[in-house]
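For this depiction, one protein chain was excluded, whereas all remaining protein chains were kept in their positions.
Up next is chain A:
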């Protein structure tokens, strides 16, 4: 089995089991202060790290390129409360346009 299939299947089954655990485990087991605080912060930290890595790295190097312009467009669209698809499409279009102009 290829590595990609391994990631897809293991990732998918694991995420399902995490959902099932929430419905099946007695609440007292996980209902602790530090667990709640950590679980609340995990998506924030991971998403912020994913934004940074996606936009500013190329392999092991830190780079600034058209993706930064895409992210800036996304920020503007988010401030304007644009819907998700528009934010994503606007970022892609900005980066594509910049690359086109830069030749």
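Assume a contact is a pair of C-beta atoms (placed from the backbone, for glycine too) under 8 Å apart; a residue touches a chain by one contact, two chains touch by 3 or more; residues count from 1.
As a convention for this text, contacts and distances are computed from a predicted model.
> Unshown chain, UniProt name, "Transmembrane protein YxlG", "AzlC family ABC transporter permease", "2-oxoacid:ferredoxin oxidoreductase subunit gamma" or "Thiosulfate oxidation carrier complex protein SoxZ"?
From the listed options "Transmembrane protein YxlG", "AzlC family ABC transporter permease", "2-oxoacid:ferredoxin oxidoreductase subunit gamma" or "Thiosulfate oxidation carrier complex protein SoxZ", the omitted chain resolves to "AzlC family ABC transporter permease".
> Provide the residue numbers of chain A that touch the chain removed from this figure.
Residues 3-16, 18-25, 27, 30-31, 33-57, 59-62, 66-67, 69-71, 73-75, 78, 83-85, 87-97, 99 of chain A touch the chain absent from view.
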